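One structure, as structure tokens, below. Some questions next.
For this view, one protein chain was removed and the others were kept in their places.
And now, subunit A:
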Amino acid sequence: MAKLPKQDELLQISYKPPKTPWMDLPVDFKPGTYCHGAKGKDLQAVGFPNARDWSPGEEDWKLPEEWKDTVLAGMADRLGKYRSFRLFMDVCVRCGACADKCHFYMGSGDPKNMPVLRAELMRSVYRRYFTKSGQLFGRLAGARDLTVDVLKEWWYYFYQCTECRRCSVFCPYGIDQAEITIMGRELLNLLGLNTEWISGPVANCYMKGNHVGLEPHTMVSNIEYLVDDIETLTGIHITPSFNRKGAEILFVVPSGDYYADPGMYTCMGYLMLFEELGLDYTWSTYAGEGGNFGFFTSNEMAKRLNAKIYAEAKRLGVKWILGGECGHMWRVLNQYMDTWNGPADFLEEPVSPITGTKFTNATSTKMVHIAEFTADLIHHNKIKLDPSRNDNLRVTFHDSCNPARGMGILEEPRYIIKNVCNNFFEMPEDTIREKTLCCGSGAGLNPGENMEVRLRGGFPRANAVKYVQEKHGVNMLANICAVDRVALPTLMDYWVPGVGVCGVHELVGNALVMKGEKKRETDMRGEPLPERSAEA
């Protein structure tokens, strides 16, 4: 693995564009800036083309002979199928409003990370093969041939975009850069040009139901392990059910929440909350993954992986579906699931059994975000909370890109945090809510081998955290995304040491006063509660 550069090296960012015209500037595959290539076995597991082991750092990418025809045919097909794609290829006026909004551009200074130029990598090929002006005037009309080098450039930069859509907020035309990246990745995928970190979880999810590849007994064992920890903490024994037919609600989370730190504390928070409510819900070992790395390969793959959620809801006969704290999972669930795999007319419009609130926003998808669910409980005063248990924390909230920009979940998590914590501080206005800055590791870019790019891309977010750390003594970065929970700790340790990372429902679990619980000695992480440390 590439050696991690020091902070001051990474901060030597030049925003001066190189003298060489961009079309003549080849990609430098510098270790630390790109992911491993997909493994043949993982591509094969889901029937993806050109399944073989390959390495992006090597000259030969083992492309099929007819690769160029495949890409152009794929492009023609998608231009016909997706009106948005054709529109986004045509309408940009190069105003540059997006240019400095991308966290990868801010952190690297690489002009090809300006959203406008990242899109131009593909638009130039579009013009050459699909417009009259490009066919006639070539480079004069901003067109260029599709070559192996162009293909490599696509791969490098379309896997250096987290599909966060911050640039789209500032685009006067509303061009969705994520859709351009999605199309770029789809076309690359036709040649087996995926990454190990994306295609591995896709294969796992397809074969075993979740990204990590946990088998049913392993998922159950992990959750039961958390149940033991909850009993140690509260004295209350919980017996969650799995694959239970006739439950009112199916609960779906990202698998990171029952496998990785600190997501497991978030998961404990869910379990405690549902126990306290007496909620009639079930986990599923089949629909054990709400996240969808298929979304980072192709729409078709995302649809295949998503199908299990409605299928399981139907099989179990639940009334509606509740979803945990995840980022891209909600872009898929909120904006695609219904049209891909719906209509879910066998489900009912979600109604909270505790408050009677109808979640009319989920009338179509039948799936409610846990932040909405919990905020509604608090609003109706249905749970007892002791926010002083979180008094050791000075919390800020990182809006996860997809729930914020893809779903409008902006107020609910803040409302929850303000009710379960006494110390909450916002980061600067241009870095939160719909203008939130990405963690730098979304859309499948969270392995270790591309760490330099992750740290560069995450720098603007980290910088905003540093601001509230210095101004308000913030020591905890809350969020509602499983990738955030695994990526931000690394980012904080590097740029803003002393700031921890947690899910919102970890804070809920700590503050939740449960009926019959014993006096709590520690928080979920085993740290002494603030009042006790004050006594000591």
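Rule of thumb we're sticking to: a contact is a pair of C-beta atoms (placed from the backbone, for glycine too) under 8 Å apart; a residue touches a chain by one contact, two chains touch by 3 or more; residues count from 1.
One rule holds in what follows: contacts and distances are computed from a predicted model.
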Omitted chain, identified by the protein name its UniProt record gives, among "Heme lyase CcmF/NrfE family subunit", "Tryptophan synthase alpha chain", "Protein kinase domain-containing protein" or "DsrC-like domain": "DsrC-like domain"
Candidate in contact with the missing chain, chosen from A:32, A:142, A:184 or A:263: A:263
Hidden-chain contact residue, picked from the options A:33, A:194, A:255 or A:436: A:255
Hidden-chain contact residue, picked from the options A:168, A:204 or A:285: A:204
Contact residue for the chain not shown (choose from A:19, A:83, A:217 or A:515): A:217
Chain not shown, touching residues in subunit A: 1, 36, 39, 53, 55, 196-197, 200-201, 204, 210-215, 217-218, 221-222, 225, 254-256, 259-261, 263-264, 291, 293, 326, 446-449, 482-483, 485-486
